[in-house]
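A single protein chain has been omitted; all remaining protein chains appear in their positions.
Just so it is clear, A and B label the chains in written order, and each chain counts residues from 1 on its own.
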Amino acid sequence: MNEKGNLLDIQGVSFRHTAQQPVLEDVNLTIRHGERVGLVGAIGSGKTTLLHMIVGLLKPNQGQVEILGQTRSSERDFWEVRERVGLLFQDPDDQLFCPTVQEDIAFGPLNQGKNREQTERAVRNALSLVGMEGYEDRITHHLSGGEKRLVSLATVLAMEPDVLLLDEPENGLDPVSHERIRSLLLSLPQAMIVVSHNVEFLASVTTRCLRVEDGKLKEIVV
Amino acid sequence: MHITEGVAPASVAAAGALLAAGGVALGLRAMKDEQIPRAALVASAIFVASLVIRLPLGPSSVHPVLNGLAGVLLGWAAMPAFLVALFLQALLFQFGGITTLGINTVTMGFPAVACYYLFSRRIRESKKGREAFLLGVAAGVTALTLSFVLWAGSLILSGKQLAIIVKLSLLPHLAIVTIEGIFTGFIVGFLARVYPKAFEMPHIIKTRSDP
Partner (left out) sequence: MSCTTHFSGHTVVHRLDPRPRVVATLVFAVLIALSGHYRVLCSGVAVGAFLAMLSKLPIRPLAKRLLRLNLFMVVLFLLIPTTSPGEPMFRLLSVPFSHDGVHLAAGITLKANAILLVFTSLLGTVELSSLGHAFHHLHMPAKLTHLFMFTLRYLDVLHHEYVTLLRTMKARAFRPAMSVHTYRTYGYLMGMLLVRSLVRSERIMAAMKCRGFRGEFHAYHHFHFHQRDAVFCLTSAIVLMLFAFVEWISGGVAR
């Protein structure tokens, strides 16, 4: 991997969900290795859409997406992206689908082709990173909202991604878990894009900040 | 495993319709009003799954049927649930057909009910996830095998020349039944661990006067 190059380079990208008004219009965004970018914007402004586009879950109607040094357009192009870019979904209920915490966290590493031993280690590490040791055999469906969020984050971290895309990671957490997430993000070496409505939180964990507004991205100072 | 429109002659179609009507009537009697949302949601979930999930099999893939699962979750209410699901499939996607709706409801529904009697209680009483998994496999395999027998029977009754279709589809069906079993097993195992209440509802036939 070329550490000097761009991690992500989006040029002239437009996206519309339906035939109506585009959510993103002619958006440009460049992120270099090691950068931590905050993303703010009103509800429905297209923050989630942007993150989903980066991992190829949504395909832009126009424009070019270059990730990890390569232009990505087909489903196959994004296979590699998804193994190296971890996306934390906004709603943890969308992310957790296995019966137990352990199985859910193991899902990603298994998809990456890790063997049993490596997977077990990844599960343990990820759980201790988010401070949820001992939750291995808990039923995900029965966890509280905050617990689900931390476990979701663990499912992403277990894949040891190079880049993290976090969609409102601290939303709905109590002050203690909030602080834990904050210090965890600060301690992680990865480049990341963090969506949040909490400007203070963003100011402390990111290095620059963008606002999504009327389909465009604007650099802002927080 | 549908009988396509036009294939069944009047006698077979009528027999199927009558049997289906009887089964659906029993199912409607068994289904209490407050179980309607539950039956409908299970029917929708199974409809969606059988439409969009493709389980890879060699170079091709198969759609799950899940009538064993419907049976253990719904009991006799699986009959009306399949009637509705099959009608919608015929209307929206041209699977099966309107004159063969009865036969297809019988083919899918009765094996489901059989699975209810055979497996529902055992799954409810199973202690470990593994046991529930195996019972689920058994339910999936049993239901689909019975469905295959009913399907083959109605084809052959429709015309002995059609037996060739049964012969040709025997081997593929063996593979389909196996995959359906494994798939149902994982679902039942999941439900037994995560939401055992799924198997708890009393769906046995009850007359109106029952408390």
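As a working rule, a residue touches a chain if its C-beta (ideal position, glycine included) is under 8 Å from a C-beta of that chain, and two chains touch if they have at least 3 such contacts.
As the structure is a prediction and not an experimental result, all values here were calculated from the model.
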| field | Neighbouring displayed chains - absent chain, whole complex | value | A, B
| said: For the chain left out of this view, which of A:83, A:120, A:136 or A:162 touches it? | reply: A:83
| message | By the contact criterion defined above, which parts of chain B meet the unshown chain? Give residue numbers in ascending order. | response | 4-10, 13, 24, 28, 31, 33-34, 36-45, 47-49, 51-58, 64, 66, 73, 80-81, 83-85, 87-88, 90-92, 94, 97-99, 159-162, 164-165, 168, 179, 182-187, 189-191, 194-195, 197-198
| message | By the contact criterion defined above, which parts of chain A meet the unshown chain? Give residue numbers in ascending order. | response | 52, 55, 57, 79, 82-83, 87, 89, 94-99, 103, 107-108, 110-112, 141, 155-156, 159
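Following the convention adopted for this analysis, only the chains that are shown with their structure count from here on.
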| said: Give the list of chain B residues in touch with chain A in this complex. | reply: 129, 189-190, 193-195
| query | What does chain A use to touch chain B in their complex? | reply | 99-100, 139-142
